[in-house]
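Here the structure is laid out as structure tokens; the discussion comes afterwards.
Only one protein chain is missing; all other protein chains are in place.
Per-chain residue numbering starts at 1, and chain names A, B and C are given in the order in which the chains are listed.
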Amino acid sequence: MDIKDFIAPFAVWKRAFEKPFTVKKPIDERPGAPRYRGFHINDAERCVGCGTCEAICMNKAIDLVPVEGREAKEGDSGLRPRVDYGRCCWCALCVDICPSGSLNMSNEYLWIDSDPDVFRYTPGVDKKPWDGAELGYRRAEGYRLLDEQRVPMAELGHREAVKSFLELVQGYSRAQAEKEADRCVSCGLCIASCPAHMDIPGYIKAVREGDLDTGLRLLYETNPFPEACGRICTHLCEGACSIGTGGDPVAIRWLKRYIADQVELSAYAKALPRAEPSVGKKVAVVGAGPGGLSAAYYLALLGYEVKVYEKDGEAGGMLRYGIPEYRLPYPALDKDIGYIESLGVTIKRGVAIGKDLSLSDLRRDYHAVYLSTGLPVAYGLEVPGDKHPRVLDGVAVLAAATRGEELGLGKRVAVIGGGNVAMDAARTALRHGAAVDILYRRREEDMPADADEIREAKAEGARLIEKSIPVEVKDAAGALAGKAALFVWNEAEMVQKEEGKRPVPEAIPGALREELYDSIIAAIGQGPDLSYVTEEDGVPMKRFKPLVDARGMASPGASPKGGAIFAGGDLVNDRKDAISAIADGHRAALSIDRHLSGKGA
Amino acid sequence: MDATSFAEALDFAIGREKAAVDFYRELAALASFAVQRSTLKEFMTMEEGHVAMLSAMKARGGLELSSAIAVDLGLAKALAADEKPAAGMSFQDILVAAVKKEERSGELYVSLAAASLNPEAKAVFERLVAEESRHKRYFEELYEAHIARDN
Amino acid sequence: MNELATRLAARYGARGWHDQRADLATIVLDADRLRDALAYLRDQEGYRHLSFATAIDNIERGVFTLVYTLRSHDKGHSLIVHADIDRQKPVVDSIHLLWAQAWTYQREMKEWYGIDFPGSPRVDEEFVLEGWEGPPMMRRDFDSLAYSDATYAERPGRATSDPARHMKEQLYPEAAE
Partner (left out) sequence: MKKEKLRVIPPAERANPDLESGKYLLMWQGPQHPGITGNMSLKLIVEGDSVVDCETHVGYLHRGFEKLMERRLWMQNFPLVCRIAVPEPDFNEYCYAAALEELAGIQIPDKAVWLRTLSLEMIRLASFLMWIGGQAGAFGHGTIIQWSVTMRDYVLDLFEELSGGRIYHMYIIPGGVRGDVPAGFFKHVLEIMDTVQKNLDDIELVMFHNVVFKMRAEGLGYIPADWVDHYGITGPNARAAGVARDLRKDLGYLAYPRLDFKTIVGQKSDAYERARLRLLEMYQCIDLIRQIVDQCPKDGPFREKLPNPLYWKIPAGETYVAAECTRGEYGFYVASDGSDKPRRVAVRGPSYTHAVAVMERLARGVNIADVAGLMVSLHTYPPEIER
């Protein structure tokens, strides 16, 4: 022992003269650090109620609860996360994973109450003093548990693309598809937005796990056109994808295509359900488009004898005659149709109802008839001179291209319209070496075509002339008379005429423009051909549409024995896309089965 | 036409609506299939409703029409349908004919209102201008929704 | 290191040498050679330090796999020694005389997996689960969530909704399942 050991401890006393480390009222004046993981805050407007926070929470501290005044809608379940602080461990994995980034934490850590049951609330909905806190835990920039970037899809370069009708989109490899499938959080927000309500999380899971037979089976549960839809679907699902709230939505459409592409047609039967034994009843389907064949597929599965009548030489409807092969190659479509035919569905090609057979013949010979004749009639420009021989209709041009006919569009082509038909016609004309102008009455953002289509049409060299109201078609002068035409349009400005309605294009007085074209392709809209329906068929119609009930039934038929008429697809629904027609066909098949079997009528 | 009173003005208008009923009836006679007929019948019934409405107003002696003029979507001017629809008429043909017809009626009432010296008749024609603008708007909206979806 | 694998194979029938890292390998041997092999590793091969011992319930194969992790500080190398024992008759030699702390691990394995180490001090005493009457809790067939659900009440007022199902109910209830 040293003398120092006796004296040194007294050095403690020097501390009596130093500033204490403690501070007064520390709890009131001590905010959490800027990154502090305090009570949750949620931007309820940005939140889409996908429940990924709930899925990652290892404490089961989060419930998704309905919230007053917030309805489910496309891409938003209307549910919001509710946190139980009896369970929360403040790890903030929910913040790190939140697809939209709406869920965060404040730096507030004081909340005192004698009632333990109050420590449970829905952030952003139940008002709290720390709502909107500037400080608190946010996931670091560039740091999130989910991948915001889609696996890039290999596509033909635009310069390459316009040289041929080769398919643009190359499809995912297995590694790419599994990586893309890994981005999905299985929230299922997409299901409601899909007209067919496909089990999207289910088949994405199948991709992830490499179980493509299960994937194919899930696809066919609601959609017998996976090859076609995997390429050209309007993919409303991707618009609803929760991952899309903070990055690229999951490439649902490409994943669907991946499944269908990977399984050989010869292996389909092994993966897919067999048809029920025959129920001894016959159903006729008018129109072999996606809707008609969808009905046929599900009816065949249910044991019905199905005959599909198609006026054109090939089955597929608009998928074949409306969509160019660079978007949907014929072999892919043939695969979908081939499988449906393999179930015993008969397709009578080149038989037009109303001409070769009447609807009343079908009503007499079949227990039920499904009308799915779509919108084959192109509407005209309805401007002076629109009967000029160089004014063509878009649907006819695309059909002629499908049939491999010489199009003779010439060097300069105008396409009038902003829908997908217009884009397809424009890109077809580009592939035939024409310079193409797309004239649209409103602005680019108003165009009903898919954004991808517009972007690609422009990238491939089409010139988009917005806000152009068609005025007149004039014959070209001199030697070109009858071989070319002047298209005259009036430049327009968008005018907000009424509150709450979309702005209207209004011609700017005197701002007339004209241009000489070899062909003017009108693609302003299409209508149905219902000339084959007579009053005797008992199908109520309004405004060129058969009226159907919730089951898709238009007429119960003369006798309980049969002749009931159902209708669907573009002919009836307002969506007017393939997937809606497929959904209608599926619904009609189930309704026809219920009607004919007397179940749940 | 020289309408001098409320009753005469209304009589004139009722006559126009009756002519409209006949217009659709004639078209229906040309029609070749069911959906054309049902659509034309729908429009014809609408015009019959207008006849009945105006007749009832005449009987009551009071005009009960809104003066609100509907916004002109400008379609009527852009559409060029001089020829009458024929047997194979599409929904587009029928709607174009309807829009044009309402447009002509509206223009007629505008000029009648301007020419009218009798304030009673003038007021009736002004109201009818508004009424026809709403009819036209109705068809224009149908046209936008069903025909020109892509443009 | 492969010389060691060869020696262990020759002496104790060890197999499946796997280099996980440059400084970590795993090896498998039969349970009845385990104690001798560990003693040999400790005394002859420099693996004097027992990092820990535990078990894995490989219920699919009907065995418990024992895990003994040794470290040789001289070689800067760790070795995980595995041995399978029958899940129905889980008895294995005690190594409490080789390492003075080993009995604690053995007591834990007895309590958590029901693996017996005859002769190990206090091996039958409760370790961390005072008053526990259920089956050995680390066995895979003991479902701790089911136990918890059966034993404790949920906090009232908790209910959650699945987004997809909720949206179906709200937006398209008519669709068939």
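In this section, contacts are C-beta pairs under 8 Å (C-beta built on N, C-alpha and C of every residue); 3 or more make two chains touch, one makes a residue touch a chain.
Only a predicted model underlies this, so the values are computations on that prediction, with no experimental measurement involved.
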Just to confirm, in the complete assembly, which displayed chains does the hidden chain contact? A, C
Touch criterion as defined above, residue of C:Ala39, C:Val91, C:Val128 or C:Ala159 at the omitted chain: C:Val128
Note that subunit A touches the absent chain at residues 1-2, 4-6, 8-9, 11-12, 15, 21-22, 32-37, 52, 55-56, 58, 89-93, 96-97, 105, 137, 140, 143, 145-147, 182-186, 208
Determine and list the subunit C residues touching the chain excluded from the picture. 20-21, 23-24, 26, 48-52, 54, 56-57, 67, 69, 73, 76, 78, 80, 99-101, 103-105, 126-130, 137-138, 140, 144-145
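Simple rule for what comes next: only the chains that are shown with their structure count from here on.
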Greatest Cα-centre separation from subunit C belongs to chain B
How big is the gap, in whole Å, between where the Cα atoms of subunit A centre and where those of subunit C centre? 50
Subunit B to subunit C, mean C-alpha position gap in Å, rounds to 88
Find the geometric centre of each of subunit A and subunit B from their Cα atoms only, then give the gap between the two centres in Å, rounded to an integer. 40
Which parts of subunit B, given as residue numbers and ranges, touch two or more other chains? none
For the complex, which residues does subunit A have touching subunit B? 377, 379-380, 382-384, 386, 416-422, 440-441, 448-449, 469-472, 497-498, 504-507, 523-525, 527-528, 530-535, 537, 539-544, 576
Touch list for subunit C against partner subunit A, complex: 155, 157-168, 170-172, 174-176
What residues on subunit A touch subunit C, complex-wise? 49-51, 54, 62-66, 71-73, 77-79, 84, 86, 117, 120, 187-189, 191-192, 197, 201, 550, 590
